[in-house]
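The complex appears here without one of its protein chains, the remainder shown in place.
Lettered A and B in written order, each chain numbered from 1.
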Amino acid sequence: MSKGSRAVRFRGGGLGLFIQSPLHIVGTAFLLFLVYVAVSNIAAGDYTLRQFLQNLIFGLAQGSIYSLIALGYTLVYGILFMINFAHGEVFTAGAYSGFFTMYTFAQSGFLQENTLIAILLTFLSGTIASVMVAVALERVAYRPLRNAPRLVPLITAIGASITLQQLYLRLFGASARRFPDINLYILPDVFTDLECRVVDGVEQCLGMDIIGGIYPVEIFGIALRLRPISFIVFFGALFIMWALWMFIQKTKTGRAMRAVAEDKSTSALMGINVDRVIVTTFILGGALAGAGAVLFVIIPGNGQVNPLMGFFPGIKAFTAAVIGGIGNVPGAMFGGLFLGVAESVGPSLLGISNQLRDVISFGLLVLVLIFRPTGFFGEVLSEKKV
Amino acid sequence: MIHRTTIPYSLYACIPIVILTLTGIFATFGGRDVIRGELNLSTLTLAAMVGITAYLVGVQARERGLALTVLNAALSGLIIALVLSALVLFEAQNDLRFVFQNIGRSAGGNLSGSVLTAGRPINAETGDYRGLLEMAAFCVTWAGFISTTLFLPRRLREVIFVAAMLTLTISLSQGQVNNIITLPDALALTLVLVLGYVAAVWAEANTGLSATAKAGIGAGLGLAVAVGIWLIAGAGGLERGGVLYGQGTQPVILSMVEDSRIVGFFIAMILAGALGAVLSRSSGQAHDAFWYLLAGLLALGIINSQRRADNVWIAVIGVFSVLALALYFVPLLGKRAQTAFERTPPKFQRNAQWFATGTAMAILFLAPQFMGLYVSNVFNQIALYAVMGIGLNVMIGYTGLLDLGYVASFAIGAYTLGVLTTPSLVTCGGSLPETAADVATQCTGIMTFWEAWPICVLFSGLTGTLLGIPVLRLRGDYLAIVTLGFGEITNRVILSNDFRDLLGGAQGIAGIPSPVIDLGMFNSAWTTTLSRSNDMYYLFLFSVIITMFVVYQLANSRTGRAWRAIKADEDVAQAMGINLMNNKLLAFGVSSAFAGLGGAVFGASVQGIFPRSFTLLVSINVLSLIIIGGMGSIPGVILGAFILIGLPELLRELDAYRLLTFGALLVVVMIVKPEGLLPPKPPELSEAGEAARRSSNMTKEAA
Partner (left out) sequence: MGDVLLDVQTIVKRFGGLTAVNHVDLQIERGMIASLIGPNGAGKTTFFNCVTGFYKPDSGAILFEGQPIHGLRTDYILRSGVARTYQNIRLFADMTVIENVLVGMHSRLRSSPIGAIFRLPATRREEQAALAKAMDLLDFVGLTDKGDLLASNLAYGFQRRLEIARALASEPRLLLLDEPTAGMNPNETEAMTTFIRKLRDELDLTIFLIEHDMKLVMGLSDQVSVMDYGVKISEGTPSHVQNDPKVIKAYLGTSEVDEESGGVIEDAELES
């Protein structure tokens, strides 16, 4: 007995941790290397605060869109425990629908006259298209496989993703479509020195262009060139996420969703219509992706709509969802912002070319999975998944 | 009267049909003839759409009798026709070309003018809508007709369907396949095989001859036919217009009697006769396989002989009848042969199997001499994907690890070969030259293909294993995404300018030397460069055989069982003493090694590699053929490679819809038949187990 009672505390986790530790060493070494590169870049003066702020703001805007898409992954994962691989294509649907709507408005002149209404209608059409695709996906591809082994719905999802991509390609053509330029001028009385042009010899100032404009700003003595749209996208996305959070927490449907995520069969016994909850989840995910898609194409410079455009944002949003802890709603929001910033700040901080942005996201994904497979916020799920 | 499902089903069917119409499928396919001048692909596509719908509707209404079934099916055809007409008319009023860029272009509306208006553009001004009416009439009649087939016996229906599909496929790819074999060749082979077969069956019933003696009779008959052909050829039968020449091109096999290959011809005929005799009592699979092959050759022979004929229907009907007869009768005879096979002593069974395998190998070995460059290139593609499919199957099918970054290992194999065998500014066998211009003249590669090949395999295997380490603990979906990331990272790296000197950046590595078989030490003439596709064929064949062998052996061993246990239930497998880390890493390594093997052969065969050959699409292609063929099944993967890689190669014009079909197939297969077309057969170990037990008891008693 005396020998045993000494063994109450384990020797560093025992052999069970053996696989993990060398990995941790490699991961840590890699992280330290990254920190070293970053620090030396800063020390050498190759990286300035100005760049950082500029990248940060851009990254937050981009990241908030990732968050919106990531929420779609997380919601579906939380309930069905499957990755909706085709979610990126749901995003594309929104972008196309938004594009065609906005293009029509731009052609008819409606855009120039009622810019705000046109934008809102564009959001509406993008959201509706995405929701339709998401719901169709659920009905056609996923519902028949509700109880299949894990690999099966995943492969189906990959198939659905390819199918949709190719359908867009055949339907709408391979060429990238340029989103119309939008200018929305506000507050001509406040910003009396912006967007001025001379018409018939008289100088007219239209006010701040909060969508197409880019303006020099000086903060704490650092000269930046900022786009108001970055802030609009960021806060718009935050608002949408807040609305979603309220929906999940406060409404009856939201409660049903949480119950189904916890335990499908029990929820069914308690009288919850599981199918309807799942469809609702896809509707929500689709709506978020559609809104995200319109936000994405509205940012000048992003404004290309093409059949494959959803793939990478989709994968990255998934990465974001994993970083935050998949199945976890605040986690997805955080993960998206984190990834957006890392991707935007990372390349110049590490002194690598901008084309390697994607490598940074995947590198992050691998690092997170090594150190914290459940993501930053994802303790709850680890037991349930097994 | 009208079944309650008829209208909803037809309307559901209209959704994909309308979507496909908007992709311009009818316009794209309109220019491609399936049967020259009689049937184009566009019509066939519409027929397939209507046919499938009518079939599904008909199945529901079937219990109510023939008349009502036809009525329901015809109604579904009518609904589709109405929806399509509405679409055509709507499009004629509103130009949708801006949105749907591929929709087509035609007078009187972009959708008008294709099969949707039966080739007669509608004309709103003159009120000419006859085209739409014709299309509707076609849909209704065709739908009704299809539903009548529901009342045929099931087997007959299947035979007709499969034979029709194969006939159409052969007809569609006529241009590529009509030079493989001539009708006299095929008929001569058929004659010999049938003679041998019939003689053996007759001997079985009427004499007590041993199996070997029967094979001897078959061989003798083969010899007799060969002599006959030789005599006829001597009398001028092989000249143009002669009995043995037929209407097609010059016979490939028969003309062997006229030159130095005559010995080969006689041997081939004797072997064919013996094969015929052996087949009458061989395992059902071997029996069926050879007869189907023969039927295929006959079909190709017919195509060859009719390739310039005025009446295209002769060829079509000929091919269809040959295939249908084969599909109907061969399995019946196969059952008979299997029964006979099981009665024969084990020694003969073994010999028969060896003989069949040997003949199959000989056919595979000689095939490229007849196939021509294009077809052997198609075979090479199939073989390449078969190698990769069997390799990836180790991960997906056996171990249950979904790897979407398989292209990474493929690329590593190809680039390793490129770097090692191709001279560049960095890698140069000899002194490094000053300028890039001198590389070509002053450098050789570091090593030859044969030296580099194993290194490529090992290196891919090693990197695969290393990539496996960080993702060991991840389950299905995480693993899929992370491996996808690896694939993308690999693609970025080979594209990037940072490694341009070594990997060539966007330009890739051009001028990879072809493998040289140098047996100059025995005979100075024995040196060949494997540069043409029908030479590379042997390298591909060798790769497939190695891959099949290694994976088969591993799958049926302690390791393979561990893999499948991991796939079934990882936790329990570990609790049964299986070391997850070792076995999973081994799966990663083996799988990647075969991708590397394939990559190296690929690099050598195309003599130049470019980053755009190494995209996610490769991984998706391999994944699809595994899923459709059958996870964990080697024959399944090979079938998958034939269907998914071979067919599209022959039907190049359909490339636009290739990936769309793959994606849709993945979804459909997973929902309808998740085990794939040829699921793996569980090994039957009882008998072996009994034998093992007997022998161990014997040893014990002896001791």
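The definition used in the following text is that contacts are C-beta pairs under 8 Å (C-beta built on N, C-alpha and C of every residue); 3 or more make two chains touch, one makes a residue touch a chain.
Small disclaimer: the values here were computed from a predicted structure and weren't measured.
In the complete complex, the hidden chain is touched by one of B:Val378, B:Ile489 or B:Ala565, namely B:Ala565.
The residue from B:Ile7, B:Leu502, B:Leu554 or B:Ile643 that touches the chain not shown here is B:Leu554. Residues touching the missing chain, restricted to subunit B, are 549-550, 553-554, 556-562, 564-565, 567-569, 571-580, 586, 590, 682-686, 688-690, 692-693, 695-696 (touch as defined at the top).
In this text, only the chains that are shown with their structure count from here on.
If each chain is reduced to the centroid of its CA atoms, subunit A and subunit B end up 40 Å from each other. For subunit A in complex with subunit B, the touching residues are 19-20, 23, 26-27, 82-83, 85, 100, 140-141, 144-145, 148, 150-156, 158-167, 170-173, 175, 315, 318-319, 322, 353, 355-356, 358-359, 361-362, 365-366, 369-370, 373, 385-386. Interface residues of subunit B, counted against subunit A in their complex, comprise 19, 22-25, 99-102, 396, 400, 402, 404, 469-478, 480-482, 484-486, 488-489, 492, 496, 571, 581, 620, 623-624, 627, 656-657, 659-660, 662-667, 670-671, 674.
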